[in-house]
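Shown here is a partial selection of chains from the complex, left in place.
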Amino acid sequence: MQFKTSLLAVCTGSLITGLSTIAIAQQPPMENLQSSAPNNWGKWGEEDQVGALNYLGQTEVRNGIDTIQSGKTFTLQIPITSGVGPVFPGRIPTQHFMATDAGIYMAGKAEPAPGGMKYSDDVAFMYLQGTSHVDSLAHAWYGDQIYGGKSESTTVDGHTHASVAEIGKKGIAGRAVLLDVGRHMGSDDLHRLATNTCINLDDLKATAETQGTTINKRDILVIRTGSIARFWEEEPDEEWNAMNEPGLCHSNELLNWLDEMETPMIATDNIAVEKVVQEIDGETYIIPLHGALMRDMGVVLSEIWWLDDLAADSAEDGQYSFMLVAAPLKMEQGTGAPVNPMAIK
Amino acid sequence: MQFKTSLLAVCTGSLITGLSTIAIAQQPPMENLQSSAPNNWGKWGEEDQVGALNYLGQTEVRNGIDTIQSGKTFTLQIPITSGVGPVFPGRIPTQHFMATDAGIYMAGKAEPAPGGMKYSDDVAFMYLQGTSHVDSLAHAWYGDQIYGGKSESTTVDGHTHASVAEIGKKGIAGRAVLLDVGRHMGSDDLHRLATNTCINLDDLKATAETQGTTINKRDILVIRTGSIARFWEEEPDEEWNAMNEPGLCHSNELLNWLDEMETPMIATDNIAVEKVVQEIDGETYIIPLHGALMRDMGVVLSEIWWLDDLAADSAEDGQYSFMLVAAPLKMEQGTGAPVNPMAIK
Amino acid sequence: MQFKTSLLAVCTGSLITGLSTIAIAQQPPMENLQSSAPNNWGKWGEEDQVGALNYLGQTEVRNGIDTIQSGKTFTLQIPITSGVGPVFPGRIPTQHFMATDAGIYMAGKAEPAPGGMKYSDDVAFMYLQGTSHVDSLAHAWYGDQIYGGKSESTTVDGHTHASVAEIGKKGIAGRAVLLDVGRHMGSDDLHRLATNTCINLDDLKATAETQGTTINKRDILVIRTGSIARFWEEEPDEEWNAMNEPGLCHSNELLNWLDEMETPMIATDNIAVEKVVQEIDGETYIIPLHGALMRDMGVVLSEIWWLDDLAADSAEDGQYSFMLVAAPLKMEQGTGAPVNPMAIK
């Protein structure tokens, strides 16, 4: 019995397997790329597990509060629909099943509890990064060290350093700015960036300037590309693809600016914050900004947000800064965890 | 082959099965109990799906903001530890597995992606109400109608009315007060209520008075019993039990007061908000307040919170009111969903 | 936020949802179609749960044994590869994860057990009909009755009548014949039937005749179409589709013959035994043979078998009858269960 190898190779599961279909044989050049880039290891102590979130203290919370005017709120998670993505290749969408519902009473298989109460209950099987989520600082790395210089072996069988539970325990609250790059640079009336678009530092600055938005030190950056909305709208569905999404691109200018700005976190409405495949100096890199931001600088990344409603409202009232409150689930030893962030304007 | 029936009856799974072990054969008396109690069906339109959360508008958000003084924050979810509860009988704790980690590189089974990046990834199998969570308004009912008068058949194969995703889409933000009943009425130095303690309206008021806390209309009530902390501390573990937790008890006084106060939501550090088994006028009821609050009044219930750190801080500085921001995951058709609430003082 | 309805409709999960995309509004005509067809309800007692498997007794086991010549064996399950189908629309392939492996020792996260032993362990999330499997007699029905005349409500929250565990407890052992229709009627050198091919009674008889195979009463019929092999070979993968597979087609002649032959079970190398969509007298039916065979006659159906190796061997030695031993997992209350059948020649 000889089964089709190519199919097995594509489908057997890991994120890595998906990526390796575009792999090129050579030595990993991330070390060279990052040789002169900012590095925050040890900045918040040897045992730090939340990185640049340390920038967010009580002062920054109050700065966020100061942006609030009307009290209008927005929830920024995409809905979790059983069996529906978007997800990165190798993952599957959340699977949702009822454990019990009114059917058992209708079928005469259960009596109400004493007094007459009835119940429903349900379960989910889910990739923890299969919806809007916050990455732990240990989710991606290069060489044999994760954020803070800890060994990559800390990820084995569950993250025993810098798991997403540490971010869940601290929580995220502070001043955030929406940078609607999709609206500023988008080529269509849906205000979406074209596939494969690189977002550079100049684009962020130009967007802020067009919006009239001041980016302060320690602001959380919320960047809209319009990509996730395309997932629900594309016909046929196959055109949407995690591998060709627009996103941030690596540059020393960007890294240095983020470092100077003491940016605690970047959130986006695409799957990887950055453009997944990037060419730098003739070299192919897969998600190099995860290496630069997450592993070297400790900047928290959060992905697959729903920003269209917030963006439409901001376009109308011109208010692009807001209080952001986001706390991912405290999944012990997790690589990442779902989050339903709230923006308060 | 004859397997032990009692074991199967206890273990085969549904919440209902667990409860029915204490069932008494008789007609459901919830209708009588609630005949003169408050009912909010239709108050926010026939198609309303979030009930008393409608009380929370922009004014209430600003009222919450006004409580903030220092900017100190607390995250109120219990940690999700793979295989560890507490959970209601019939549920199992979250199961967490790595989909990939550094082991595959150490074993030489995968190459880093082009450029050198490596990744970890993970999955979870979970009961959606198996950690700190928000109940949907359709999670519990009596008769054949759920909240709003919709048929119980809307719960079958997934909630098509009043699912938790509706609460996730609205989000929860407003002024909250911590009522530390465990500290006020607790019999030990851990400030925990004894098992099987009923919390009545007078207890809430006395606690507020002792604390010097003013409860305003439309305040979210966060009630501490100390019960979840007992789960981690009891020796042996078997003494902790969802069925004997302290909690709110049903009374018309309580319901009328909550209705007058336009309480949008009640959150607690036990599994069911209320005492699971209650005797009222010689009748045994299982979670009757779910019928009164959730089904009839549309008050949102949220359970299994971690309140000890917040409570200790409040005992120290005397500030028991705070901004609460909580948004459960937008699980479409879900009975409930995990949440990591944040308190900002 | 308006998400693409068509996507949700296709993906939200149930088998039914997938099928309903080709639904036509009208009254169910299964009752008319089956009005004069064989029905075995009550034949083996009112509480019977295994239907035509009752035909398989000790005599039939010995008849199977009598076919054995060389002692050569074949296992007939397709491999379960994590994330790889084929599955019916609405299902997902099995997901496999390690719970522990040597990585934890290599990472220094666990010590060997006393004495030095180490272990691996793993879990799977699976649709029970997502690989080679046996259907329970309650898996499909029409009207409001399942096999034996029991109410369809017996399927709610788990099959309490005629679950697959009953078949698992009895086990399946007897004389089987391979009918290699793919080889007999196939148009290519891979001996596969074209997509959408109907297999009729005459095709079965002609195949048996060409093979020189005598079909005895109470023989298990194992029918090869070549369809599952196409799943692993098609380029691109999208051409394989559960909805266009070749398979048996409904006719009274077929049903009467199977009834006369006292056929206990039919197994095939496609997903539904039958052609999923059938036109009969101008009417569209979805899997009508499930109604005729499973629900009315109690014939056990088993699907997604791997028959190519057995078929190649049979083509070589001309022996098409063999001892079949197959016992699906005893999944209590299950609709179906995985099986790895063995053929012994």
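Just so it is clear, A, B and C label the chains in written order, and each chain counts residues from 1 on its own.
The rule is short, and it goes like this: contacts are C-beta pairs under 8 Å (C-beta built on N, C-alpha and C of every residue); 3 or more make two chains touch, one makes a residue touch a chain.
As the structure is a prediction and not an experimental result, all values here were calculated from the model.
J.: Full complex copy number, with 3 in place?
T.: Copy number for the complete assembly, per this file: 4.
FYI, only the chains that are shown with their structure count from here on.
J.: Note whether the interface between chain A and chain B is symmetric in residue numbering, meaning over half of all numbers used appear on both sides, and answer same or different.
T.: Chain A and chain B contact each other through largely matching residue numbers.
J.: Centroid from C-alpha atoms only, then distance chain A to chain C, rounded to Å. What do you get?
T.: Each chain reduced to its C-alpha mean, chain A and chain C end up 42 Å apart.
J.: Find the geometric centre of each of chain B and chain C from their Cα atoms only, then give the gap between the two centres in Å, rounded to an integer.
T.: Taking the mean C-alpha position of each chain, the two centres sit 44 Å apart.
J.: Give me the residues of chain A that touch two or more other chains.
T.: 13, 79, 81-82, 90, 96, 100, 103-104, 106, 110, 125, 153-154, 156-157
J.: In their shared complex, at which residues does chain B touch chain A?
T.: For chain B paired with chain A, touching residues are 13-17, 19-20, 22-24, 26-31, 33, 57-62, 65, 68, 70-75, 77-82, 90-91, 94, 96, 98-106, 110-129, 131, 138-144, 152-159, 165, 168-171, 173, 283-288, 290-291, 325, 327-336, 338-342, 344.
J.: Considering the complex alone, what residue numbers of chain A touch chain C?
T.: Contact set of chain A toward chain C: 1, 3-4, 7-8, 11-13, 79, 81-84, 90, 92-93, 95-96, 100, 103-104, 106-110, 125, 151, 153-154, 156-157, 160, 232-233, 237, 306, 308-309.
J.: Can you list the residues on chain C that touch chain B in the complex?
T.: On the chain C side, the touching residues are 1, 14, 95, 97-99, 101-104, 106-107, 123, 125, 157, 169, 332.
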